[in-house]
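Below: the structure, in structure tokens.
In this view, the complex is presented without one of its protein chains, the others remaining in place.
A, B and C are the chain letters, set down in written order, and residue numbers restart from 1 in every chain.
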Amino acid sequence: MAERVSNQSALTWFLQRITGILLAFFLVTHLNVHHLFHDITLEGIINFSGVRENLQASLWWKIYYIVFVPFIVFHALNGLWQIIADFRLKSRAAMIVKALFWILGITLVAVAIMTLSNLFGGGA
Amino acid sequence: MNGDSKLKAMIKDADLNKNIGNFSYWLHRVTGIGLSIYLIIHIYVLSSAISGPESFNERMGSVQNPFFAVLEVLLIAGVFAHMLNGLRITITDFFSWSRGHKVLFWILAVIFVILMIVAIKLQWPKFFIDNYAMGGH
Amino acid sequence: MFYDIVIVGGGLAGLRAAIAAHDAGVESVAVISKIHPVRSHSGAAQGGINAALGNHPEGHDDSPERHAYDTIKGSDFLADQDAVEIMTADAPRIIYELEHWGCPFSRFEDGSIAQRPFGGAGFPRTCYGADRTGLYILHTLYEQVVKRNIEVLYERFVTKLAVRDLHCAGVVVQNLHSGEFEAIGAKTVIFATGGSGRVYSVNTTNSHSSTGLGVAIPYWAGIPLKDMEFIQFHPTGLDGSSILMTEGCRGEGGYLLNNKGERFMKNYVSEKIMELGPRDIVARSMQTEINEGRGFEDRYLQLDLRHLGAEKIMERLPGIRDIAMNFRNVDPIKEPIPVHPAMHYTMGGIDCDKNGQTVIDGFYAAGECACVSVHGSNRLGGNSLLETVVFGARAGKHAAGQVEGMSSTPDEEALNSALKAEKDRFKMLRETDGTENPYDIKNELARIMMDKIGIFRSQTDMESAVDEIKRLRERYEHIRAIPDTGKFNYDFLWVTEIAGNIDTALAIASGAAARTESRGSHFHLEHKKRNDEEWLKHSMYTFKDGAPEISYKSVTVGKYEPEERKY
Partner (left out) sequence: MAIFKVFRYNPESYEIARFQEYEIPDTESMTVLEGLYYILENIDPTLAFRSSCREGVCGSCAMHINGEYRLACETQVSDMGHNVTIRPLAHMKIIRDLVVDLTPFFDNYEKIKPYLINSGPVPDKEFKQSPKERKRIDHHVDCILCGACYGSCPVLATDSAYLGPHALLKVLRFVDDSRDDAAYERLAYVATDYGIFRCHTIFNCQQVCPKDLDPTGAIGKLKMKAVKGKLLGKLKKTGT
């Protein structure tokens, strides 16, 4: 019982559940607003101005997405990493995959935030 | 058996353990991977907004037709299945409810069906309108 | 391979001996077992382990002396009283020690170890952990072995002792993992191979692994056996499989019923005792009921627990309920359990003294395979687990005290010749052109033992049993060849066990035929009374030319003069 003492997994495990529970809320609202087609008379909701209108309507939506994006990216990538970790890679390979996941994660969050900032009404 | 690759051993286990827990585990895996891939694509597709409304609308237009509307239902099914099962295993761990996992599974299965009926009902019109997003222009 | 102390057997006795040897400062200790230690038969013990702790509200006046008296009386005065006193005096300490090691005993409200009444005991003194006492103690001891890093060589099948000039040099094993024979040298060998129940094949409560080979190996090597004719039949084996329904069932208040629905035990013992008489008496009473037509299907009686209520059954006897449901489709909460007496325990065994020492230098015995003797002609329930830990620890400690002065060079000559003998035997078994199916012999042997060396024994039966077993012994010479499977050659293992069973059975039957009295578990139909004048003595068996040579040895009588046994 002497070797290997990193208890970091306790936190990632817990975060995976916490983000999961919050995602349940985020995803249901997100799907409801952006994916499911409510009103047939409103012809097409997914276009730039439509979305923009929606997002600019309140501060809440901004906060909503700023929280949502990092959570879902963390949850998805940590989830994938857990699957890969089940295969118990050699420690070098594990390090490389982990690094790639970090890069991918940061990129995804950055791209998503940039997209959002456009939709929030900043540039373009 | 001996010498199998890890992947093969994993798939073989699915054959050797046919029960609710193992089924849910595979469902969770498959939907989890699917959703993650979708997430990456989703962010990529939406990132067209960075280059302005036109490219955004163009890209969105190409994915808003009955074919994608049906795929979207699949996505929603995946989200609900993954979400409900995620809640199931979280509840069993957080509230020491491991003995109740099968009951929970069937309760959530019913909720899943209800959610999907609602979702399909909401989605229904999109199955019939081609290029609906462009209509707004 | 050479060790200071090699222990053959990973049951309670073997593991406790290993711990004692290790704690006495011997580092080179190895436990050898044909199955993994936690698979040992000890794990099947259900009811409990005796010690005069006085925790039970009705047991405050209990004492090691009372425990000793009950044991001696239960033994029908054949036990060596000095050995019994050692055991009962050491009992509380050794139970507390198990508890300190984490053994999960059941508890009384005040937090002390729970105790239940058992047959033949003046006070409720049987400590228990639900109905899985053996399992709990076995796992606790194995945990302590792991803690101490004691070497465990499991799935090594011991087939022969290397003995030269009255000195034991080690053992020969077949390593099941490789299929190879190996000689393992040792300054001291401790045998803790358990009981011989499988001599009776399926008509026993014992595991498949509890065969006669464990006592036959030292017997073949010239070490005498003792009191083999005393075979305990447990009153309540489950109908069909003979799986044990612990005495704890009756300890908790269960009834025995015949087909008239009567608690028939009132006709055999006092109303105060009823179902909680000693095992020999209850088993005989049951067999009488069955023989006289008051059984069910001429085969079994009923053990009724229903009045205990679901809650008590689930709490105190959960394992019993599982077994009854799994193996006989009976739920004790709703129906009585069909039971009949079944062979359960061998009181006799390898002759040894209070420290486990035998006539051979460097060879010890402990546990059920040994005969110290603390059980005499009838063992009380809960005393056998106690014997394994008390005398296991004593043997381990005593052996540890001896190894210092012993030579550290293995006796290669003795080891090699024993190794060669086993390799030759294997080769012979491989190449023989016999046709006899060895397992037919096993089943035939069991039938003879059950019919003729059972609960009631007649002179003619016993003598004919001896003849028939001798014939089986000859038939064994003509068995078919065994296959060469390399690793895990179970056919070789079981065929070898059968050889052990035959010679152990022959000792049992011969000793029984010679003892013309009734004492404890040995009930002679033509001599129904105990005869202290002639027979207050231990039977001793020495292996000579394929048959036991019987002699006798006096019993150590102490404070308690033999008296009539009344319950």
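Note that contacts are C-beta pairs under 8 Å (C-beta built on N, C-alpha and C of every residue); 3 or more make two chains touch, one makes a residue touch a chain.
Computed from a predicted structure; not experimentally measured.
Colleague: Where does the absent chain touch, in terms of which shown chains it meets?
Modeller: Missing chain, whole complex, touching shown chains: A, B, C.
Colleague: Touching the hidden chain in the complete assembly: which of C:W220, C:F327 or C:F456 does that?
Modeller: Residue touching the absent chain, from the options given: C:F327.
Colleague: Residues on chain C that touch the omitted chain in the whole complex?
Modeller: The list for chain C reads 35-36, 38-41, 43-44, 53, 95-96, 99-102, 104-113, 129, 132, 135-136, 139, 143-144, 146-147, 177, 207-209, 240-241, 243-244, 319, 322-323, 326-327, 437, 439, 482-483, 485-491, 494.
Colleague: Could you list which residues of chain A touch the chain missing from the display?
Modeller: Here the touching residues of chain A are 1-7, 9-14, 82, 85-88.
Colleague: Touching the missing chain, which residues of chain B?
Modeller: Residues of chain B in touch with the missing chain: 1-2, 6-7, 9-10, 12-14, 16-22, 24-25, 28, 89, 92-94, 96, 98-99, 101.
Here is the rule we go by: only the chains that are shown with their structure count from here on.
Colleague: Can you check how far apart chain A and chain C are, centre to centre, with Cα atoms defining each centre and the answer in Å?
Modeller: Spacing between the chain centres: roughly 66 Å.
Colleague: Using mean CA coordinates as chain centres, what's the chain B-chain C distance in Å?
Modeller: Comparing mean C-alpha positions, chain C is 61 Å from chain B.
Colleague: Which positions in chain A are in touch with at least two other chains?
Modeller: none
Colleague: Which positions in chain C touch two or more other chains at once?
Modeller: As it turns out, chain C has no residue touching two or more other chains.
Colleague: Sort out for me which residues of chain A touch chain B in the complex.
Modeller: Residue positions touching the partner: 17, 20-21, 23-24, 27-28, 31, 35-38, 40, 43-50, 72-73, 76-77, 79-80, 83, 87, 104, 108, 111-112, 114-115, 118-119, 124.
Colleague: In the complex formed with chain A, which residues of chain B make contact?
Modeller: Within the complex, chain B touches chain A at residues 6, 29, 32-33, 35-36, 39-40, 43-44, 46-47, 49-53, 56-57, 60, 64, 69, 72, 75-76, 79, 83, 86-87, 90, 93-94, 119, 122-123, 125-126, 132-137.
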